[in-house]
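Excluded from the complex is one protein chain; the other protein chains are retained at their positions.
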Amino acid sequence: MTTFSFLDDYSEGAHPDILRALSDSNFIQQAAYGDDAYSTEATTRIKAHLGSDFGGEIHYVASGTMANIVSISSCLRPHEAVIAVNSGHIVVREAGAIEATGHKLICVPAVDGKLTTDNIEAALSANAHFPHMAKPRLVYVSNATETGTIYSREELTAISALARQRNLLLFVDGARLGAALASTKNDLTLSDIASLADIFWIGGTKAGALLGEAIVICHPALARDFGFHVKQRGGMLAKGRLLGIQFQTLFGHSNLFFENADYANRMAARLAEGILDSGHLLDSEPATNQVFAILPDSVIQQLKQHFDFYVWAKRDDDRSVIRLVTSWATDVKQVDAFLSRLVQL
Amino acid sequence: MTTFSFLDDYSEGAHPDILRALSDSNFIQQAAYGDDAYSTEATTRIKAHLGSDFGGEIHYVASGTMANIVSISSCLRPHEAVIAVNSGHIVVREAGAIEATGHKLICVPAVDGKLTTDNIEAALSANAHFPHMAKPRLVYVSNATETGTIYSREELTAISALARQRNLLLFVDGARLGAALASTKNDLTLSDIASLADIFWIGGTKAGALLGEAIVICHPALARDFGFHVKQRGGMLAKGRLLGIQFQTLFGHSNLFFENADYANRMAARLAEGILDSGHLLDSEPATNQVFAILPDSVIQQLKQHFDFYVWAKRDDDRSVIRLVTSWATDVKQVDAFLSRLVQL
Amino acid sequence: MTTFSFLDDYSEGAHPDILRALSDSNFIQQAAYGDDAYSTEATTRIKAHLGSDFGGEIHYVASGTMANIVSISSCLRPHEAVIAVNSGHIVVREAGAIEATGHKLICVPAVDGKLTTDNIEAALSANAHFPHMAKPRLVYVSNATETGTIYSREELTAISALARQRNLLLFVDGARLGAALASTKNDLTLSDIASLADIFWIGGTKAGALLGEAIVICHPALARDFGFHVKQRGGMLAKGRLLGIQFQTLFGHSNLFFENADYANRMAARLAEGILDSGHLLDSEPATNQVFAILPDSVIQQLKQHFDFYVWAKRDDDRSVIRLVTSWATDVKQVDAFLSRLVQL
Partner (left out) sequence: MTTFSFLDDYSEGAHPDILRALSDSNFIQQAAYGDDAYSTEATTRIKAHLGSDFGGEIHYVASGTMANIVSISSCLRPHEAVIAVNSGHIVVREAGAIEATGHKLICVPAVDGKLTTDNIEAALSANAHFPHMAKPRLVYVSNATETGTIYSREELTAISALARQRNLLLFVDGARLGAALASTKNDLTLSDIASLADIFWIGGTKAGALLGEAIVICHPALARDFGFHVKQRGGMLAKGRLLGIQFQTLFGHSNLFFENADYANRMAARLAEGILDSGHLLDSEPATNQVFAILPDSVIQQLKQHFDFYVWAKRDDDRSVIRLVTSWATDVKQVDAFLSRLVQL
């Protein structure tokens, strides 16, 4: 008997609608390198969410690290630095990808996984001995954050206002933007983000695509020559149609992008409720598709026989925090099996 | 009425066997980042072609430019340079991607699209004023070349021998390695290349995959820490399974990789013969899936109404060279339609 | 009336012996780019301090930032990272110079300005999720530290042992190595450092030279091709003699390097004693040529009329910490003038 994985939200392939769209379009010849009709249509559909005065561009790349590399390195001059939280994805999960393009990361503590205006101000004060210090120029946030928390409209608006006041660019890593926007706690829209950020990206990989992220460049000035950067960093696919078809499908009539995220969040909520009902505690109330539960180590050992998940941190002598991640593909029967197992133990 | 494209070999999606394999495996959970069962099986299958004493590793990335970036930058210290022909893909078609990782390209003339030992020797002689000149360290060739020509076993063996004698690494860009190996003029095997080169890659994108290239690191020393480079450059897919499934299929029982390439080459040969039969000349005898034909400009104008292709170069006052590219997906009826049109004109 | 500066140890030109040596040698023709007789002699003289089994090389560059850039970037592959304290010179005083060569800095808290084995271990534990995290490979320390503290033989030996055990390189930034070695608290020799570190540099700029730092590469493997890196980063002077003559003089019969540092340290000690005698407190006992004194803000204002120094930090409502830096060129009369002024206030 095999185990079911709650390790991450990229253990399966793609949503069936996407596979179907790939099959249906397979023999239609298209221009290469993103100049295909599907990418054009995907862009039209995404732009419909961005507000009528959106004047920027959208480019598609294969991976989240690539989206971060291209977005950040295309914006900055060599001496300019990025402000991010210590736990930021670009800080600790991308093998030094941003530094490899030549830029310093200025790291500050996170509050509930998030960057705060206070910590941005602190970073600016501590990095003002010019020209001996790199010049802070871009603020990096991810929504949802590494721990699944989300920014409120008020929080992101405050960060955006501070950034504009201090001549900083605001960049939003949206690897799990779908989960954030579909959260019951969320009050932001794609259009809000497009007006608050200078550049951001919409993650497809964790929202039901085989791969692919849509970089939204809000600032026309930052969009200039963007394709060169995508090409130079190795992010441009010959068959750009592959990305176009997927985003066209995700942002089609069925609102698949939001549907998939909503489903994942609901599976997480179901897990969270069930865990509480079983008499155990959560480490934090889940906002998106990650659940952090506090369980006895003995229970964890038993659950591990049937389910895969990360043991996140030791809590005390007998208990640990585990992380459960759900996705568009999570089988509700497995969720219930996990919970009934938990009740038994 | 629409036109049929002979512009390139990446105008369609993927071979149906690949789409089927993606569908069949879609809901099977797998480990991320290339640690999935499909990538493991793909590697086993490719290694079966590499000779019994192959001791290296295979890694999968999304694009050809990424394969070049990761392969080259992982091998070199900052002061080391690459020798390539003026027309090399990394020289003129990748937006300065290799220089962006910090390395100089030392360019020499191509002979029939190829690098020669004489030109390598010349590059070494002209770049020996150390430490004022960057140190030549890696020889870059692509097989097939940018113009569709291929290296013979004798030629590649001579380059490899010179490289070893002069302490240079030999790297083969295999974006169209399938077309090269399936050529009727070819006398190289994958196993030969694995023993002659230090690192090379097998192109999937132009051989029927949606995307994906397999980097074969022949040297165990060069394989050390390779995954870090893939990750750092943005080349690692969360759903690495997407690349594994495709290469597993390409190198399965049906030998799809070689079949697809053989088909493309045969379509090119059919075009070439038909063009000669119609009384026109070729600029060169085709070795792979590219045909360079010399046609009157008036004829080219007429053909353009029904077919897409590049006008490669002016030949004389009335004639130009056109390039026709075929692929695994080229419709033989369109080949014949092109030829009958040509006869009519 | 003008002020006397205790701002730093590079406000004057060079020790007169150095100017004399420059004049004396001025019209003697020499080979360029470091192949001059003076550089050779300087290397011989420095090597005499490094122990009889020193098998490495010495290279000279113009600035401390250059010494750090060349030393670090020549050692590392692209995915390798540096461990340093938050207050490290490369972290906060070199405008992102190391990141500009592509490498991540992993920062840990300092203890008394210093890196500890515990904090190295913590950095290794927190950066082990490979290949998603950059690989820690080089440990950066400076001796003396940014705040003028020094490493004991025991401390540096422990760091070196840990580095070797964990396959890390140990690099010592020696911008103020003279002050450290001349400290009355010091128990390290140049020879000790050469055996404990893999690469380090001896600062000339702050020890009486016009400019210049001597990079000592202890490891023969790290010395291979070193000149290329110096050249490529712009650190090689056409008139390398300028650096050779200065280091030849600093390490000549009169032991000028150590004499200058000892003098600077004695001037700092004199300041420290005088401050204590005047009834004020020090923030820490000075080990080298930096004195941190706690003075009433009103006193500081008065002193500022005649002396330049940094106000380092607010201490409480009425008092601040000031920093006084001495050098080989500090006029003892100005030291005494400062102290008598302080007594008066």
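Going in written order, the chains are labelled A, B and C, and every chain counts its residues from 1.
Rule of thumb we're sticking to: contacts are C-beta pairs under 8 Å (C-beta built on N, C-alpha and C of every residue); 3 or more make two chains touch, one makes a residue touch a chain.
Every value quoted in this text rests on a predicted model; they were computed, and no experiment measured them.
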{"item": "Listed residues B:79, B:176 or B:206, member touching the removed chain", "value": "B:79"}
{"item": "Selected from C:103, C:231 or C:323 as touching the chain missing from the view", "value": "C:231"}
{"item": "Of C:211, C:282, C:311 or C:337, the one touching the omitted chain in the full complex", "value": "C:211"}
{"item": "Which residue of C:42, C:69, C:115 or C:299 touches the chain not shown here", "value": "C:69"}
{"item": "Candidate in contact with the missing chain, chosen from A:89, A:231 or A:323", "value": "A:231"}
{"item": "Touch residues of subunit A, complete complex, unshown partner", "value": "33, 73-74, 77-79, 101-102, 130-132, 134-135, 225, 227-232, 236"}
{"item": "Touching residues on subunit B - with respect to the absent chain", "value": "78-79, 81, 92-96, 99-105, 107, 127, 129, 131-134"}
{"item": "Subunit C, residues in touch with the chain not shown (by the definition above)", "value": "4-5, 7-8, 10-14, 16, 19, 22-23, 25-32, 61-70, 94-97, 100, 205-206, 210-211, 228, 231-239, 241-242, 329"}
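In the analysis below, only the chains that are shown with their structure count from here on.
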{"item": "Distance-maximising chain from subunit B - centres being C-alpha averages", "value": "C"}
{"item": "Computed distance of Cα centres, subunit C from subunit A, in Å", "value": "43"}
{"item": "Centre-to-centre distance between subunit B and subunit A (centres being mean Cα positions), rounded to whole Å", "value": "33"}
{"item": "Distance between chain centroids, defined by C-alpha means - subunit B, subunit C (Å)", "value": "51"}
{"item": "Per-residue multi-chain contacts in subunit B, two or more chains", "value": "228, 231-232, 236"}
